[in-house]
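Structure incoming, see below.
Removed: one protein chain of the complex. Kept in place: all other protein chains.
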Amino acid sequence: MEDSDWFTLLHAAWTTVWISGISIILGVALGLVVAMLRAAKIPVVSQLLAVYVSLIRATPMVTLVLFLFVIAPSIGWEVDPRVVAIAAMTINTTAFNAEIWRGALTSFSREQVEAAKAAGMTTGLTLRRIMLPQMMTTSLPGLVNEMSLLVKSSPAIAMIGIVDLTRVTNRIAAVTYDPLPPILAAGLLYILIIGGLVRFQRIADSRAKRLAM
Amino acid sequence: MNGFKMIWDNIGLFGEGLQNTLVLFCVSGVLAFILACFLAFLLEGTENIPRKLIRWGLDLMRMLPFLIFLYLLYYGLPNVGLRLDVWSAGFFALITYHGAYFAEILRAARTSLPAGQAEAAYAHGFINSSMYWRILLPQMVMRSGPLFGNQLVCLLKDTAFLSIITLMDLTAAASAVQAKYFVPLPPFIFVIALYWSVTLVVETLLRRLSRRAQKRGLVHE
Partner (left out) sequence: MNKPTPVVEVRDLHKHFGGIEVLKGINLKVERGQTVSVLGSSGSGKSTMLRCINWLEVPDGGEIYIGGDRMGVKSANEKPMSNRELAAMRARTAMVFQSFNLWPHLTVLQNVTEAPIHVMKVDRKDAHDHAVQLLEKVGLSHKHDAYPWSLSGGQRQRVAIARALAMNPEVILFDEPTSALDPELVGEVLAVMRSLAEDGFTMIIVTHEMEFARAVSNEVVFIDKGMVIERAAPEKFFTNSDSERVRQFLGRYRTTTA
């Protein structure tokens, strides 16, 4: 494999990282919004969100990415595959994060909330000052786990033409007729990215344990 | 063209896709689970080099995207002289990949078991294999119930990657029908609904199994 191939691979790794990164950030935030909306028990909205979460968690990333890619033109959507990729990955990871946040919300210590109420805190204040700071720590291991799952399913976006790691290995293999090295190289890069997330998750785990008095 | 007619006219294609997906899912699911039980058994006992290697191998597997692993098997192996067809590559990839994940679930359950039982055996310098299979493993499995369910759903979703190496699974069927008529909504909605249904069936079955296990006192919430 040539040096230029390596460069292409690294550039493709970068594409994977930044597209995943945006989806991760959006997904964590939107997941929280979905979880809070569901907790608010608004009549039609809660049911719709429950269906959304259940449906998307059951849909393969490949299928979702392909689906959005082919319906994009009919909605009049700009068919930049990168936008479609981010949309698909965000829709997917939001559903998983919503479940993680929902677990943290429903298992939150009722006693601490009572203490806050007794001290005259409104629901909003309780959420902001007491619940969310702790939920962020306790949810972190689960959220980071989901982040690595997202990165592991990101090769699906190669299917719609994005020059990510997977697509680049195809290209290099097509030229060199030797697919093994680029696949191994891409694998190595993925392992490095995900390995970093795994380390992050272990740190998050030990911090979360400290809060559980 | 009417969406329902579109699906009905191609029901054979969808049927083939569904069948292939289900075959992959069920066979790989069972074999991956069995593989995991063996792997966990191999890991049972004092720490030594082979066990360390196995654990590193499992950790590595869990840091690799499934598609890359599939590519390695399908496109990469021919380099070293081993050429797998699509189905073999698909089965092998699903079974080993998710076998590693199941093994990790069992490993975590193993560490949560109360110390007494196995430790007595270790003190005598060995672990009796029948003690593993008949006492330790059932408890490990019971404790991990919901986690297995989640992992099975992941397995189901990974079968979709096989459409990329031209196996006619459910996703490939949707893609094929869409390419025929250029109307994407009906085929994909139909296929997504099918994935959803399979997931719901799996989750319901597991919930029933766990309820039965709870009744017999094997598991307590």
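Just so it is clear, A and B label the chains in written order, and each chain counts residues from 1 on its own.
The rule is simple: a residue touches a chain if its C-beta (ideal position, glycine included) is under 8 Å from a C-beta of that chain, and two chains touch if they have at least 3 such contacts.
Predicted model, so just to flag it, every value in this text is computed and none were measured.
Every shown chain that the unseen chain touches in the whole complex is listed here: A. The missing chain lies against chain A, touching residues 109, 111-112, 114-123, 125, 129-130, 133-134, 137, 210-211, 213.
What we mean here is this: only the chains that are shown with their structure count from here on.
Centroids of chain A and chain B (each the mean of its C-alpha atoms) stand 21 Å apart. Of all residues in chain A, only 54-55, 57-64, 66-67, 70-71, 74, 148-149, 151-156, 159, 166, 169, 173, 178-180, 183-184, 186-187, 190-191, 194-195, 198 touch chain B in the complex they form.
Residues 60, 63-69, 71-72, 75-76, 79-80, 153-154, 156-161, 163-164, 170-171, 174-175, 178, 184-185, 188, 191-192, 195-196, 198-200 of chain B touch chain A in their complex.
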